[in-house]
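The complex appears here without one of its protein chains, the remainder shown in place.
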Amino acid sequence: MKIAVLTSGGDAPGMNAAVRAVVRKGIFNNCEVFGVREGFRGILTEDFIPMQLGSVADVIQRGGTILRTARCEEFKTPAGMDKAIANLRRREIDAVIVIGGDGSIRGAQALNDRGILAVAVPGTIDNDIAATEVTIGFDTAVNTACNAIDKIRDTAASHQRLFIIELMGRNSGAIALAAGLAAGAESIIVPELPYDLDEVSRRLEGSRRRGKLHSIILVAEGVASAYEIAAELKKRTNQDNRVIVLGHLQRGGSPTAFDRILASRMASEAVDLVLAGKGGRLVVVQNGRYTHVDISSALAQKAVFDSEAFELAKILSI
Amino acid sequence: MKIAVLTSGGDAPGMNAAVRAVVRKGIFNNCEVFGVREGFRGILTEDFIPMQLGSVADVIQRGGTILRTARCEEFKTPAGMDKAIANLRRREIDAVIVIGGDGSIRGAQALNDRGILAVAVPGTIDNDIAATEVTIGFDTAVNTACNAIDKIRDTAASHQRLFIIELMGRNSGAIALAAGLAAGAESIIVPELPYDLDEVSRRLEGSRRRGKLHSIILVAEGVASAYEIAAELKKRTNQDNRVIVLGHLQRGGSPTAFDRILASRMASEAVDLVLAGKGGRLVVVQNGRYTHVDISSALAQKAVFDSEAFELAKILSI
Amino acid sequence: MKIAVLTSGGDAPGMNAAVRAVVRKGIFNNCEVFGVREGFRGILTEDFIPMQLGSVADVIQRGGTILRTARCEEFKTPAGMDKAIANLRRREIDAVIVIGGDGSIRGAQALNDRGILAVAVPGTIDNDIAATEVTIGFDTAVNTACNAIDKIRDTAASHQRLFIIELMGRNSGAIALAAGLAAGAESIIVPELPYDLDEVSRRLEGSRRRGKLHSIILVAEGVASAYEIAAELKKRTNQDNRVIVLGHLQRGGSPTAFDRILASRMASEAVDLVLAGKGGRLVVVQNGRYTHVDISSALAQKAVFDSEAFELAKILSI
Partner (left out) sequence: MKIAVLTSGGDAPGMNAAVRAVVRKGIFNNCEVFGVREGFRGILTEDFIPMQLGSVADVIQRGGTILRTARCEEFKTPAGMDKAIANLRRREIDAVIVIGGDGSIRGAQALNDRGILAVAVPGTIDNDIAATEVTIGFDTAVNTACNAIDKIRDTAASHQRLFIIELMGRNSGAIALAAGLAAGAESIIVPELPYDLDEVSRRLEGSRRRGKLHSIILVAEGVASAYEIAAELKKRTNQDNRVIVLGHLQRGGSPTAFDRILASRMASEAVDLVLAGKGGRLVVVQNGRYTHVDISSALAQKAVFDSEAFELAKILSI
């Protein structure tokens, strides 16, 4: 069997561990494995690399993706899709394993609809795929954000300052919530819930009265720019503040053990699916177990925000 | 309501996050919270500290336990237990929350049996409590071990050497398995499965023939000393090797975001249990959800080793 | 002898190690040591804390400053200075050790001019005190910046993108130069040297022609906003780019071993100076040795930029 593997969309720590697992488990099962460079674009440009056991040596601990990634508009057009299918058929690729976020998962679905066995592995730091409890890269991004907040707190406490920190997550507040709970942020503002800057101001005032002279407020990028929030808070509290936008820092770095294991196991499931001829599936974690779901139903699901964790963060950061 | 909280047994990263959550959630619910120092011993020596919101400021990110921990033989005697109960009653402590490993959980059960409402939170790096999918400190210990292996691999690869690394875990191979899968160790030896040094030697030979001139073998402390394994392998392969015993390094360090969240949430559940008057319970994660089980049934369960992950580690580290 | 110690200006990792060394070396020499909170402001508000050996336990590894820091305009006025001197005299403080950047060093000079023995220790991440080869906090800030760039490179390489990263340093390019040399940044823009965005663009083009499809450009904050530079480069190269402003992240975090040692030794020198009755001195490193210079001459010196390192960075990052 010939399997192609690609990474697509925003890069996420652990993607290399997933590629490694596809390659080695594929070869273990007597498959030929090809790496496609730069995501779906590489199918169109025929950037296929034969992968050996050694091709993925010494990559499990590396951030980013050795196959590189890109966004590709052409692939979404009917002509692009025709070309993709033709290129895959000519090379006799039997199956494609796609590692990426929701757009990439849709791409896998499209290939599968056109008769190329395709399965998807959720790789995105945003943890915004409703069908799975966790995505590859999320744990690393949360730790990176959490450690950055720890560092900023050193300065915040030394200067008794208010910091507003903007975290990634596209339309999801998952990174902000997890990093905020883990780092003890005094307020967390996420797109899933209405926010009230008057209440945030009151919390700040309450803290100051109790003698806690510094505070850290997290803003998920899906809400607003941290600069806007900072300006609004300045008006209300008349307290100076500083803004930090963590940005792409959150994407990089050596993956945590959690992400390496998650990636290895999800990719292993993907190879099993392909070997079993089951296309159109997304590998997921549900109820703490590795399993898989139909891509189309998966993408129809809406993410449920963990309000319990959110409320707990409020209580604990008082 | 008056709640006492203590940490007992080996320290684990995240214990401070758990103590913080007990204190703040307790106070939020109008309880008085007391920290007991040095585990059960502090009940006997009456080392109780009134905890305020500020008592647990700036501790969520710190390793070890601010309440300290100790092993206490006296507490296990009938006289010791009588004294403990008397001390708790005199201070009108209504409930005790115990954070620790299996011995500590048993201690909570003993208190509960004697009429002091007691619940337990599983805090141990070993992840050897069968009733819960994960314990506080495990994720940090695995990351510490994984990062250490990453560093050792630099040297192993540069010198083309064989390293035998001994990891913690008491009778459990959980740390060795997770760190080995995450760091791509070439062989993992755990107490849960029979091991065959001849097979390990054959794997080493196979690697060398394919040109992979360095290897890393992990040994869980529950199996044997890494020095013994190293001597046996030396006989078989005639290849020099180096031994590293990671030891207590694995217990320390700032907890990962995962452990801080796990600890905060488990401790929050414990406070809920106490408020609801439910004693003799152990907070656990089952099917990826926070819940609780009866301590006595929990301790009767036998841990199931994740053989699937073990087999995958073998395939991927070829 | 009664010694007061304070930290002033922007916080820098290692300040706690310096405070610890003043306290313990002072007590070792039979002095009474007082910590002044919030820099010079604490002299005015009489926020003096008697320090014991244990007051500085477990702080050597912590970022920020346990004495806190602040900017204080009142202290710079004649009336403020009078009050400061009066407060110090009434408490019979014999000497003040000031840890901070150039403004703080000037403050020490002012106290010394008014008859209070005062010495200064250079603590600032900016490394912009010409009289000393290195300041406390610089090494940690450079490592933090360097590790951040390493992470961003993961994403830059995966997406083949151009990143513009703004680093701290006030009017100095020292952090940008060191972090850029250490992380292999493709271009470094500093305030000490004229820069030519056309040349930067040509370097980018050259890289692309040779197949290096991602690049990282560092901009010291003393030059311009990274956003402005990014906009200018976009015009010239027509290549998309991403901007990251590292900001206060660079101030925090556990100090490196280098900064802990530097801080301990500089603070120890400061205590020796005070014991010897030598005021108005700044502790420095010159020719790799710990020594001290007159504050007034020190502040008159102009920093020399390390052009050799700058040229080397260009050659090596090709």
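For clarity, chains are labelled A, B and C in written order, and residue numbers in each chain start from 1.
Definition applied: contacts are C-beta pairs under 8 Å (C-beta built on N, C-alpha and C of every residue); 3 or more make two chains touch, one makes a residue touch a chain.
Fair warning: this is a prediction, and the values are worked out from it, not measured in the lab.
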| item | value |
| --- | --- |
| Visible chains that the absent chain touches, using the contact criterion stated earlier | B, C |
| Candidate in contact with the missing chain, chosen from C:Val142, C:Ile164 or C:Val223 | C:Val142 |
| Touch criterion as defined above, residue of B:Asp150, B:Glu228 or B:Asp306 at the omitted chain | B:Asp150 |
| Per the touch definition above, residue among C:Val36, C:Ile66, C:Ala178 or C:Ala298 touching the missing chain | C:Ala178 |
| Residues of chain C in contact with the chain not shown | 20-21, 24-25, 28, 53-54, 57-58, 60-61, 133, 139, 142-143, 145-146, 150, 153, 157, 178-179, 181-184, 210-212, 254, 256-258, 260-261, 264-265, 268, 285-289, 309, 312, 315-316, 318 |
| Touch residues of chain B, complete complex, unshown partner | 7, 11, 13, 15, 38, 62-65, 68-70, 144, 148, 150-155, 157-160, 163, 242-249, 251-253 |
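Methods note: only the chains that are shown with their structure count from here on.
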| item | value |
| --- | --- |
| Chain B and chain A - chains in contact with each | none |
| Whole-Å gap between the CA centroids of chain A and chain B | 28 |
| Centroid distance [mean C-alpha coordinates] between chain C and chain B, Å | 39 |
| Sites on chain B at which at least two other chains make contact | none |
